[in-house]
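The complex appears here minus one protein chain, its other protein chains still in place.
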Amino acid sequence: MAVIFDRPKSLADVPTHYCPGCTHGIIHRLIAEVIDEMGIEGDTIGIAPVGCAVMAYDYFKCDMIEAAHGRAPATATGVKRALPDKFVFTYQGDGDCAAIGTAETVHAATRGENIVVIFVNNAIYGMTGGQMAPTSLPGQVTQTTPYGRDVSVAGNPIKMVEMLSVLDGVALAQRVAVNTVPHIREAKKAIRKAFENEKAKRGFSIIEVLSSCPTNWGVSPEVALQKIDEVMIPFYPLGAYKDVTAEGAK
Amino acid sequence: MERNLMKGNEALAEAAIRAGCKCFFGYPITPQTEIAAYLAKYMPKNGGVFLQAESEIAAINMVLGAASAGVRAMTSSSSPGISLKSEGVSYIAGSDLPCVIINVQRGGPGLGGIQPSQSDYWQATKALGHGDYQLLVYAPCSVQEMVDKVTLAFDMADEFRMPAMILADGLLGQMMEPVTFPERKTELPPKPWATNGHGFKREHNIVNSLYLVPEELENSILDRYKRYEVIKANHTEAESYLCDDADIVVTAYGAAARVAKSAVNRARAMGIKVGLFRPITLWPFPVKEINEACKNAKALLDVEMSMGQMIEDVKLAINCSKPVHFFGRTGGVIPSPDEVLGEIKKLSDSNQ
Partner (left out) sequence: MDHEILIAGFGGQGILFAGKLLVNLGLYEGKEVSWLPSYGPEMRGGTCNCSVCISDDPIGSPLVVNPNVLIVMNTPSLDKFIGKVQPNGLVIVDSSMVDSEIERTDVRVCKVPATALTDTDPDLKGGANIILAGKFLAECGFKSEEMIRKVFEKIVPPHKKGLIENNMKAIKIGMNYDTNA
């Protein structure tokens, strides 16, 4: 029988540790498909974060590095400066990219470091069991905001791609989601564009992926995907906030 | 060979280039900034990378990335900056990566001061970051040794896949002395473990310090400690000066050892039988060598630019078999040869 749907070659044939209904698997797959389509697995170095995706180094078949919490963009910078012709991407969660590692993210972006950052935003700390993320929504109940995120106490959520879009070093700052088929198709296009930017040495590309966490949101996977549409996207609108290829190459 | 007059910091930077250092990542801090300034000027001319990072934390993680990619990488800082790097150093050690870290020590704790100090001995040799691990720690005492040890540090780090530190201080960094350089290294050891793109020619490499199964983590540490045993057995280094007949052996490293040597020479001129034992490797501590050096000594005098940190290793190394006295100045004050001489005389009088 003809195989019409298969695991991308650059994903390892191993079970992942992700919870049922988690969208990390989809995002891994999209990256792997892009790597396969561009034929760059042998020339790619991925950087895994601290957070739910900490063991991504076992799932991607390209060379992988496990970075310290939040430091993936700095580690990626080190790899890229040593090997400027290789592809380097980081895979980071919201705590990693937008809290503990904000400085590394912002400075890699403003330097125009020629790397791809995949920023998975599910508005909660998954691995540690559901604490407030820098991107948790106003009013969102988490383990550390048990009465809902009160922005007058806990501060406001951070909008990363909007913030990074004003930096000169950024080639692409785009927000996508993976809760529906059209959104997933859009997400893959954006990831492909990011890697194409790296190939063309256009600078820093960040793709923020709105993602779900059924376990810590305390809802079924299906409801979690609906919630992305209902509460995440209204607060974090999708779209390319900066795209140098759309504006004409700089 | 031509003797060049150079500042310690600049000579060290030149030596790093000649040792094949491809990437330098740093952040400015007194009194080590000349290292970064020199490398900013000369790294690009030598096909290398200089990058001023946004922080010490970023710099050490850039080193982690470059080391993972298989190139020789270095960072430098001074005491407060080294504290910031400690997280990254622990990850580098846990990932079995080679790199070189320079600490041009200044006074602490906190922001401390900017004058020369040796108060980071414990940090360097015992606890630069969390976890079971060691760094190779070299303590040069001259501009020439800054050059020699940075070269050695890169080679040893590669051979044993671990971070190596040059523990210098503001005095050694700022002073100028004549120095000669080795030829530039062209051949470097292969690194089949590097994450530099597998090119479909091998399985994917992973650089990682995470082991969720305790036995796996334990095994990775045991492997590392086997290498440490090899280093302890074969790679300690020390200078023994006039120790053979010495009643008193002064122990000191780095800049303090220079002051101590001046004092020892003056004491000898006065007829006091005193010698100097100077550890060059602080980790591993030269245990065999110190026991040999003080075999005839009645007492030891440990001299440091701190409140007394190395003294604990001195006592351990000789198993507390002889009294070990202490003299130190701290906070960036450099002891004078006269002060040390005074301590030697006191000890000599009480030994009569």
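Should a chain be cited, it is by its letter among A and B, assigned in written order, with residues numbered from 1 in that chain.
Methods note: contacts are C-beta pairs under 8 Å (C-beta built on N, C-alpha and C of every residue); 3 or more make two chains touch, one makes a residue touch a chain.
Please read these numbers as outputs of a predicted model, since none were measured by experiment.
Q: If I'm reading the header right, one chain is hidden. Which shown chains does it touch across the whole complex?
A: B
Q: Please pick, from B:5, B:270 or B:320, the residue that touches the omitted chain in the full complex.
A: Of the candidates B:5, B:270 or B:320, B:5 is in touch with the missing chain.
Q: Of the residues B:259, B:274 or B:294, which one touches the chain left out of the display?
A: Among B:259, B:274 or B:294, only B:259 touches the chain that is not shown.
Q: Identify the residues of chain B touching the omitted chain, counting contacts across the whole complex.
A: 3, 5, 30-31, 114, 170-171, 174-178, 258-259, 261-263, 265, 334, 336-338
Criterion: only the chains that are shown with their structure count from here on.
Q: What is the distance in Å between the mean C-alpha positions of chain A and chain B?
A: Roughly 39 Å, centre to centre.
Q: Quick check on the complex: what are the chain B residues that touch chain A?
A: Listed in rising order, the residues are 22-23, 25, 49, 51, 53-55, 57-59, 61-71, 73, 87-88, 91, 95, 195-201, 204-210.
Q: Provide the residue numbers of chain A that touch chain B in the complex, in ascending order.
A: 41-45, 47, 54-55, 57-58, 60-68, 71, 74-83, 86, 103-104, 106-107
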